[in-house]
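Structure incoming, see below.
Every protein chain except one is present and positioned as in the full complex.
== subunit A ==
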Amino acid sequence: MGEDWFCSVPNEALHGEFLHDVMELVLKEAVFAGTQRKNPVVRWHDPDHLCDLLNLTPAEKPATHAELLRVIHDTITFSVKTGHPYFINQLFSSVDPYGLAGQWVTDALNPSVYTYEVAPVFTLMEAAVLEEMCHMVGFPFGDGLFCPGGSFANGTAINLARFKYFPDIKRDGLGCAPKLVLFASEDCHYSVQKMAALLGLGEQNVCLVQTDKAGRMDPLHLESQVQRITAIGGAPFMVVATAGTTVLGAFDPLPAIADVCTKYKLWFHVDAAWGGGILFSPMHRHKLTGLDRADSVVWNPHKLLAAPQQCSVLLVRHPEIIKACHACNATYLFQKDKFYDVSFDSGDKYLQCGRKADVFKFWLMWKAKGSLGFEHHVNALMDCASYIKTALQQRPHFKLVLEPEFINVCFWYVPPSLQGLQEQPDFNEKLHKVAPHMKELMMRKGTMMISYQPLQNLPNFFRFVVQNSGVTHQDVDYFLDELDHLGADL
């Protein structure tokens, strides 16, 4: 029925050596060499130049195995090494070996987790992990969903909240519904607005609540906004609190916000995508006091706990709502006359049909490390953050933006050329240009990657964050030394 050369069944004679070569290359270059301190975090090229270096356009004719190995090598060479200890750029990082092992097995088995029939092990595994996570959060009879990222998890929570109070919207749409309004802090993740727009609520019907000087939602302002919106004919239905804001790492005061939600009968959602992992640490989990009063919580193990992308969970106190909200009962997939207990077919709880198995990598890490291992991991990260805060306060060119309460340590680097010029009218304007310039230098050198951003009226500042528990105090000293080095001549 055709020649073998194009066939896509793995064939040991044809592909065995190639796959072994690939794996050796991936392990050697991406997993090990790529995460060593002596190697660069990135070998930077501008987009046009990188396009020239890589031969990207799909072609008609096949490439040889040697050519494929070359392109794989180039892909690794020019990719950012997010597992490198000096990559502290985002709210994710690391290449956890057990997580990676779990991910590779998942890919090789290629299951889609809509039914027990096709994914028996992962269906049960999801239930076990979600049960334990619900228990940790304080939802004794809750349920959950694995989502393609925290944005979708937040969106799902909004949809569930909307369904709880106005179930007819599922059928009739929003045209006849009152104007629904939800509340979130002005420092909430932008997915709240994106999802409000996607869900047809409108971005401007996300009412932003003021934060205090530490970046935490002000519950008094929240209450006044709820009253104001109600008075002008809007229909408040939900509050999104954030446990660990993206930039400052602030934790909104959950008990006070819960009180407002109880008083006005609003769905209380907590976006703990970033801060949720702290539940593993008895020393630090007090930051999440009040979490058990929520109706729903987002928690992304691919952030703080360093599971591979993607691993994002929405936990819900009211399990019956999920299926009622999402189910469509497609007869070609969720047949009721199957020969096994079809209550195990979880797919109709989801917006998605086909769905990747994101549970196994997290479950395998949990098996390998135990909850104790995660506790050590989280404590190590918090210790690192505490160390950098103390260390930079002892250096003349570093200035904290504010007192950190979590792993985010935000600071300005004030170069020697700007020292003592704080009173000048154009100081902020000049300071605003420092971080982007230093970022460019570090990227071109490949020595480290740390992010910067403005916030409201503040000039660009750096945000230190870490999820790699292999980052040491010496590494932190290195970061500060390197920043000093980069900023010396600005």
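Keep in mind that, in the parts below, a contact is a pair of C-beta atoms (placed from the backbone, for glycine too) under 8 Å apart; a residue touches a chain by one contact, two chains touch by 3 or more; residues count from 1.
Going forward, contacts and distances are computed from a predicted model.
The subunit not displayed here is recorded in UniProt as "Acidic amino acid decarboxylase GADL1", chosen from "histidine kinase", "Acidic amino acid decarboxylase GADL1", "Exosome complex component CSL4" or "Serine/threonine-protein phosphatase with EF-hands". Residue in contact with the omitted chain (choice from A:Trp267, A:Trp299, A:Trp363 or A:Phe398): A:Trp363.
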